[in-house]
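Worksheet: one structure, shown below.
Just one protein chain is left out here, and the rest sit where they should.
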Amino acid sequence: MEPKVNNFEHIEKPEIVVHETDLLLIGGGMAACGTAYEADKWASPQGIRVTMVDKAAVDRSGAVAMGLSAINTYVGENNAADFVKYVRQDLMGITREDLVYDLARWVDDSVHLFEDWGLPVWKKGDDNESLDGHQAAKAGKPSLREGGKPVRSGKWQIMINGESYKVIVGEAGKAGLEANRVATGVEQNLFERVFIIKVLNDKDDPTKVAGAVGFSVRENKLYIFKCKTALLGCGGCVNFFRGRATAEGQGRAWFPVWNSGSNYAMGAEAGAELVLMENRFVPARFKDGYGPVGAWFLLFKAKATNALGEDYCVTNADEARKYYGKYVDAIGTCMRNHMMIIDMKAGKGPIKIHTDVALQTLGETLDKKAMKHLEAEAWEDFLDMSISQAGVWAANNMAPEKVPSELMPSEPYMLGSHAGCAGLWVSGPGDFGPADYFWGYNRMTTVKGLFTAGDGAGASGHKFSSGSHAEGRVAGKSMVAYCMDNPDMPAFAETEDELAAEVFLPMETYAKFSGYTTDPDINPEYIRPVMVQQRLQKIMDEYVGGTSTYYMTSGTMLTEGLSYLEMLKEDEVHMAAEDLHELLRAWENHHRIVAAEAHAQHILFREETRYPGYYYRGDFLAIDDENWKCFTNSTYDKNTREFKVFKRDYHQIIPE
Amino acid sequence: MEPKVNNFEHIEKPEIVVHETDLLLIGGGMAACGTAYEADKWASPQGIRVTMVDKAAVDRSGAVAMGLSAINTYVGENNAADFVKYVRQDLMGITREDLVYDLARWVDDSVHLFEDWGLPVWKKGDDNESLDGHQAAKAGKPSLREGGKPVRSGKWQIMINGESYKVIVGEAGKAGLEANRVATGVEQNLFERVFIIKVLNDKDDPTKVAGAVGFSVRENKLYIFKCKTALLGCGGCVNFFRGRATAEGQGRAWFPVWNSGSNYAMGAEAGAELVLMENRFVPARFKDGYGPVGAWFLLFKAKATNALGEDYCVTNADEARKYYGKYVDAIGTCMRNHMMIIDMKAGKGPIKIHTDVALQTLGETLDKKAMKHLEAEAWEDFLDMSISQAGVWAANNMAPEKVPSELMPSEPYMLGSHAGCAGLWVSGPGDFGPADYFWGYNRMTTVKGLFTAGDGAGASGHKFSSGSHAEGRVAGKSMVAYCMDNPDMPAFAETEDELAAEVFLPMETYAKFSGYTTDPDINPEYIRPVMVQQRLQKIMDEYVGGTSTYYMTSGTMLTEGLSYLEMLKEDEVHMAAEDLHELLRAWENHHRIVAAEAHAQHILFREETRYPGYYYRGDFLAIDDENWKCFTNSTYDKNTREFKVFKRDYHQIIPE
Amino acid sequence: MPSFVITEKCDGCKGQDKTACMYICPHDLMKLDMDSMKAWNQEPVQCWECYNCVKICPQQAIEVRCYADFAPLGAACIPMRGTDTIMWTVKFRDGMIKRFKFPIRTIEEGSLSITDGVQDVQVDVSKIKEQGLYTQQAAGVTYPVPA
Partner (left out) sequence: MPSFVITEKCDGCKGQDKTACMYICPHDLMKLDMDSMKAWNQEPVQCWECYNCVKICPQQAIEVRCYADFAPLGAACIPMRGTDTIMWTVKFRDGMIKRFKFPIRTIEEGSLSITDGVQDVQVDVSKIKEQGLYTQQAAGVTYPVPA
């Protein structure tokens, strides 16, 4: 097909807004709100300007938009070294132990602030019963900071009443921004509903950040940001694999459907090194509604079995050990999936989680009122963070205290903060750890001035909401330090007109060609973003180990899939967008494609099955510690659009 | 939810057309066109009236609408007993040998007529080369009837230039109808664009047919047909399982997307016995475009291998023999799938068919012109009957002579005419075979006066297009005989108003409730047919052995799936249709649901894996000839909406 | 590749009673917009790509664009159906063109006979319960039964 050009012949040229700042925070989620909060404290006294850009409204943007029912990383009475061991084990032996250990040193401080800011945290009552955040306050229980006892679901997890979690954290983040705005005298430093499409590099030093460009989904405006340092705080990558819903329900994913891999794509395009992009998270979830299982397994002590009533993690352990040896006994999240999948493939489904037995067992010792409270806790878990699952219960006449629920492993996600570790390769703290893990600024990527945190920072999972916030704060402090060391404002080569033409091309294409046919959806001159996404999802599903192959792939399947991805990359320049909303979808899908290719290329490179239950290399079914107990890193050339994947050393810092 | 009623308060009441006839042919495909043609000859001289109702235009309705490139059943120089052996083997040992043998006695006559009517049939040239239908005529080659030599792809298959196959067969069928109309003096006896929703039973004898009811998709008209005998000629069941396409491509199925199980649903609701409804066809097809493989394997002698270049039917034979013993060596269609699936699950994909090697090998002995002809033949195969597949080649820059193509087993279909045998239980010919296979009229179901043929007639696959036509003719002749024996016009109990209210309820529902929300698609008061279909497909896929479990199911999965189907049955009465087109979709999906439940109930009943490669019972993985070498039949109670499944004897008629 | 209608080319079949594309589509997909008097595929997701609408359109206003959820852009298969042959132009994504011509029938549409040759017989209604289709009975074919 003819290449497409945009000389604004068919659409109105957007207004071009150029905004100069020192720190640019891209995203307004848990990490970026932490950055805004911490950076204000260090930057404002020095007149250093902080600006945040979020594609949505900070109150309810990112993964925590709906709320959460637990804070999954709170060290409390435990210690950082044990946390490293836990994370290392869950991530199959390979993790950046400096980053994980570092995180454990800061994370509780953020949790304490959340409580200060008004987040209700469950506490233990006098008889060891659970009190919700309001009951605890009424009973005069001290805050966590003051020694209050949280209700621990697991060793690292505590329960909260988290419906407004993001509203609260967002309010504090916005307060930090506002304090900085006042201190620096700028007119505006929070831009909501602006989607960033790419980071701009310095015109003389392509390994350095210089700004970012995006557009408003509300007004016909192009936004060009100039900055000294930028944070990628755009969360993980969702819906780049075909999900299990087939139509209306495709927006229902476990992780937030609006996070589209911007972190990984923009990082890669800016030249930042990626790490462990083969890693993915395939959470076992309550079927269809994607209700999380953590509270059910850890707090309510529910058991899951196959249709024969067998605990698949017991009955399949011997079979699993054949390939995965010791990794089976130090069981982690992917291995639990693996043993479930063995039974699903064998036709021993449906796999069920016995909520009924769990609640009845807990109820044995409870009076009526306490039992009511327990039932409310069970529902709150979903009503706080996965309301659809409560809807699925109600729609199927399923009361969790009466009947079990089906579990299902989901489609794959990429993320760096939950039980996964895809992301950008960042510098560690520097006060310990090997020299090759430190290059000056904690959480800086390999691009000078470009930082990341939360889902963006790779090889260091299990941060969760609290750790993402804390890591954002660490990054914020580092960014101010970087600014102080690098006071000159960089410049980029792209002209405003070039950027406008590039960003708005899909709208020009639509305006130019849509009249050619009587249905704007079916037109040989272009492709609508939704179809790009469907094509991507199908390729990933079928060739890169999605649900429909039970997560199986191989060198030959990947090679085939990559050849289809190549054509999709050629075709995405033909996307057409009817309006700004669809333009958003177009660029989201561009990000998904880059992130997806990274995923496929990394899986192809790593010739072993490091994460059974997340994906399988049919041609290398075992874990191969001999050759692959290392990081797999990559760089991307945005001009040739090619990845180069290579190994980096894993250093063990915390002994077994 | 409140039950829905239709008292035509929000929509205009349709005109009610009552049409009386003697033979009512429901459907206008290969079988029904055969019936119309043959019945005319017997009925017209006696003033017996024949009427055809087709949901589409006969010229291009049914499975052959696009065309076909081969006639898959032509006995020719072979004999009927061998045909029975072939079919029995391909259908895993259980078949109605009387029906299959009977078919072999008639089928060639239809093929000869097709050629008389203008269908171009390939012939062998003097040097044994292939001549297309025009070249053969130019070369003066005799017709098949006159001893011309067809180009055989397989023992039973011959090649044609079949783009206009259905136009031709339809023209002859319509000519038969027109001759009958003139002979009987009726005004109209062909109703196109009328969708039949159900067969009506006699008011005094519910085991007897009395008519049928449907509606026009073009005009606001209800059609009530009164008849003495009716033919169910509505083809197979497509898209009741989730397919492999995810969006726009969901209309692309191998079998015709417009055949929605009407045969099975209307037959069951009328009280007719079903047989082998657990059987399905899962064809291995060229990936995505669903291009058939027959010509490639049989005519062009292509080989298929896994990604390692291995012939999976060889390398997996030993493993397959563990469960399926002798059935592996007498290899049939499902077993070929089975061995392919073993490799797919093991990550040895993609499976490829080596079209390149095949054409190059055939080309070795050919000159340039002959080579061009061969290339054209290769393309014609798809351009005649699966144009999408040619499109997939072109879209991927794949020339079949240069690169291999990927194969993929499809989602399941139910059909009785191709390599599958779901359908209605019909009487055999009666001149041979056991007494329990004959009840008076060849191809009559267990409902008096209700006949079927083609995809509708079960336990006798491998009729294909030609056999379906011939079987339709057999049925036509029997129907006239039945009419002669039963000259009284039966009557049904339902009033015209009741039928109108029932048929148009989805439109009343839409008109009444759609304004409640600002988007008529998302409304708590109803469900649109497309979502009913999506829900059905997902249930079938996940619990009844669809593609996403690699065709695995089990007693526990089926039981779970049936509980979801039960709720879907409760919900389908809440379907809403904006217009007649959507009303068509509503009723198609009602038919799919009934057919789908029959499928699930039959699979649940048969406690073995009779058709490995089509589906697996994880709890009964082997073939169990001891207990299950029998037919599984069922009846449906349309009031309780329950199936009763039971065994019937298989009698071997043709010795090994 | 659902079908699509080229706005400029469609003339709504000149306001005839029924348009050619509506008449032929086996799945009731083609619809005429009464305001613009142009046709469109009302449910592309249900399109089988049978090309019947494409082949029948008197204006060559209908083409098919490969299903975008799995086919890369830029290819097309374009038929030109005559009275006895069909010509196909296959355009590859990379621009390569292949052309093919196939027979479609040996007797002109509308002129086949069901009373010619072997069909030219009067059935014997009294033999209706004997085996054999009418042509076979007339030709005196005898039927094998299994040994």
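Letters A, B and C mark the chains as written, and numbering starts fresh at 1 in each.
Methods note: a contact is a pair of C-beta atoms (placed from the backbone, for glycine too) under 8 Å apart; a residue touches a chain by one contact, two chains touch by 3 or more.
Given the structure is predicted, the values throughout are model-derived calculations rather than measurements.
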Considering the complete assembly, the absent chain touches shown chains A, B
Touching the hidden chain, out of A:21, A:250 or A:466, is A:250
Missing-chain contact, candidates A:379, A:516 or A:650, resolves to A:379
Checked against the full complex, the residue among A:76, A:391 or A:555 that touches the missing chain is A:391
Considering the complete complex, of A:21, A:61 or A:355, the missing chain is touched by A:61
Touching the unshown chain, chain B contributes residues 1, 515-519, 521-524, 527-528, 531-532, 534-535, 538, 564, 567-568, 570-571, 574
Residue positions on chain A contacting the omitted chain are 37-38, 40-42, 45-46, 55-57, 59-62, 65-66, 79-81, 84, 97, 101, 105-106, 109, 112-113, 116-120, 132-134, 137, 145, 161, 163-164, 167-168, 171-172, 175-176, 179, 193, 217-218, 245-253, 256-258, 288, 376, 379-380, 383-384, 387-388, 390-397, 399, 429, 431-432, 470, 473-474, 477, 480-481, 484, 581, 584, 653-655
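The criterion applied here is as follows: only the chains that are shown with their structure count from here on.
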Distance between the CA centroids of chain A and chain C (whole Å) is 51
In whole angstrom, the CA-centroid distance of chain A from chain B equals 47
So chain C residues touching two or more other chains come to 2, 44, 68-70, 72-74, 76, 93
Listed in rising order, chain B residues that touch 2 or more other chains are 245-248, 396
